[in-house]
Each structure stands twice: as C-alpha cells, then as structure tokens.
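Following this message is one structure expressed as structure tokens.
What follows is part of the complex, with its chains left where they were.
Read from first to last, the chains carry the letters A and B; within each, the first residue is number 1.
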C-alpha cells in the first residue's frame, strides 16, 4: 500500500512548543505548500507525535497537549475529507479548516521573519548613553508620598505578584474535556458518512465500478482511526467498531 | 540658537526617549515644528557618532551602530543576547505588528504566550499599554531598547519590514473578514 511506502518522518526526537510549529515542520520536511492536501498527508505523523507526548506523562504538558489535540480534530476532518470525497463538510468545519491554513501561513511568515531578527539581534547595537548625573539629586517629594498611599501601592504590587506555579486554568481543563466530546462526535459523524458512502458504493453492485483505490482509502482511514484511539483518547465505542467491521466485510468482497 | 540644536541639547540632557509632544511643550513650539527640526537634525547627524531613534511619537539619541564594537569593549556589565525560539517568535510578532494583543499573538503562535510575554516585559524588550479602543485589553509594543538591540533607528529599518507587514496584513485582513 502506498500509505505504508511513504517515509515516516522522525519528529519524536524534536521538541515542539505548539501544534503550528509541529505542523509546519512536518509540511516543510516534505517540501509541501500549506494547503489541505499537505495537511492530510501529515496527519498520521502529527498524531503519532501527540501519542509520544502522551506516553511521557508530565503534568506541565497537559495544557500544551490540549492545544495539540484541538488542532488534531481539524486534521482528522481534513484527512477524512481527502479519503472520502463524498463527505460533506458543514460551514463550521470548513471554517475550522481554512482557519488552520491561515494560521499556518501566519506562523510561517513570523517564523521566517524571526530568523532575520535572531541574526540581527545584538549584532550591531545603537547604545544608549550611560546614566547621566548632571547635577546632584534634589529632594523633590510629591504629596502622594504618605504612609497610607504607600500601603495602597504595596498592596497593589502584592496583588499582582507572579503566581508560584502557573496553575492549569479551569478553562484549559474544560477545553480538554470538550475535546473528548469533539472527537467522539467527529468519529460518529465520519463513520455515518462512511456508511452512507458505502451504501452508494454497494448499490452499484458492479465489479467494474468497484474502485480498489477507494477500498484502500477506507482501510487507511480505519488505520488512522486506530491511531486516534490508541494515541489520543479512547473515544471509539464498541458499537462504532461494529459499524467498521461491516465495512471491512465489504472490503473482502471487493477483493 | 536653532530649534534643531535646542532639541539636540534637550535629548542629550535627557539621555532617554522623549515624546515629541513633550519636546514641543518644553521648547514652546508646535509639534510640526519639532518634527521638521528633527528631520534636519537627522541630516546633520548623518555619518556622525550620534543618531536619532524614532518610535511611535517619541525620539531618543543613541550612539551610532558603527561604534557598537567600541562601546561594547568599554562596557562593564554583560549583556544577554540570548532569546529562546519562543521569545524570538513572540518578539518578531510584536516588532512587525507593533501594538498587538495577546490573543493575536496566541493565535499566530498556536500556544499560550503569557509566560514569554512576562519575560520580555521584565527584560525591557517589550511594553504593555492599554488598548485605547478597548481599555479592558492591553497591546504589546517593542521598546526603544529593542530597536537599539536590533541596531535600527526606526521599525521600518527591520529586515523586509514592508514585505513582512504586507504578508501579515493580507492574511490578517482575511481573518477579520472571516470573523
């Protein structure tokens, strides 16, 4: 299968701070342009990277992982669409996809610009003059300097002190929970679409019309869902698996 | 004495950035007169040991970038030039898109930037100002120190400034239509 012949890009050793950095690096390694085709091609590598993140439990990473997962759900959608052209995307889904492409483009511009910034930063400095001491300080108070105003000021300072450990904000946790739901419904959504497309496919019942490539596509998709199951979250229900089993039988018939 | 020279003396005395409004107020002239005189002073100082740095509506005098190695050799305190990849990206966004909200930075980088922003603030490489259009949020801008570290006398001397901004602007406009 072609899918297995494509080289596997080594991303696990590198450390990526965010999903866009990882995605762009995967796309650039394959010398692709930023578009849905490129995104569909790198989805598996992307998911296996998240998988490796999950295998190295580090509480500090939980917030970061949530960013990766958010993008993963859009990628799965793009991949599904590329495998199942009959899958009709909703407006929201289309927006998510074009939004991801835009963000990647933006990120790419900044990443390239930051290379120039890095090479110029501190290379030739326009120095400030040293501190001046033109004349001796002359005591010039302000009526605002009183014990009570100083107490107010220090309290305001204390209120804004950096927190000891940046705790995972509640919002972040809620986001992670939502991703369970997002991927869950995404799986159901895509599987429904697959069954429908299979029905169309079976209706023709003509060996000539049975497109091997299409079968191959479905198998790949299953393999990908498997990755999702193992790698991200255990979202796929048994009932859903049975649906897929049906599809598999058809695949055997086709051969 | 000409206005140009008075401004030179004033900036020399201050040794830090001064807003054009403040200069006008102290010298009892209009801001447009100040701007005109600054343009002349800029010419006078060309190829000299001193140069004007412009940012937003403020100016300061610095030592010409060609003297950078000399000044560095006589400085006592060490300078940290190191910037992590994340700091560099964040700083680049703020340099090319001066006056940018944290949400926009997070959007472009795809991760939460609050820790990096705090770090850059403490290092004096960026500043945080309330957004005039929406006082509940803040906008981030580069500081004069960033310009001096980059060896540029104004933001538009940054590498490919117009180009990068156009690219960002284009994509960001699409985004605005989109939302």
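As a convention for this text, a contact is a pair of C-beta atoms (placed from the backbone, for glycine too) under 8 Å apart; a residue touches a chain by one contact, two chains touch by 3 or more.
Keep in mind the model is a prediction, meaning the values are calculated, not measured.
> When only one copy of each protein chain is drawn, what copy numbers apply to the whole complex in this file?
So the complete complex, counted chain by chain, is A x1, B x2.
Keep this in mind: only the chains that are shown with their structure count from here on.
> Express in whole angstrom the distance between the two chain centres, defined as the mean CA positions of chain A and chain B.
The computed centroid separation for chain A versus chain B comes out at 33 Å.
> Under the touch definition given earlier, write down the residues of chain B that touch chain A in their complex.
Spelled out, the residues of chain B in touch with chain A are 12-16, 51, 53, 60-68, 71-72, 75, 79, 81, 83, 85-86, 88-89, 91-93, 95-96, 107-112, 114-115, 118, 144-145, 147-153, 158-160, 164, 167-168, 171-172, 174-175, 178.
> Spell out the part of chain A that touches chain B in their complex, as residue ranges.
Residues of chain A touching chain B: 17-21, 63-64, 67, 71, 95, 98-99, 102-103, 105-107, 109-111, 113-114, 116-118, 120-132, 134, 162, 166.
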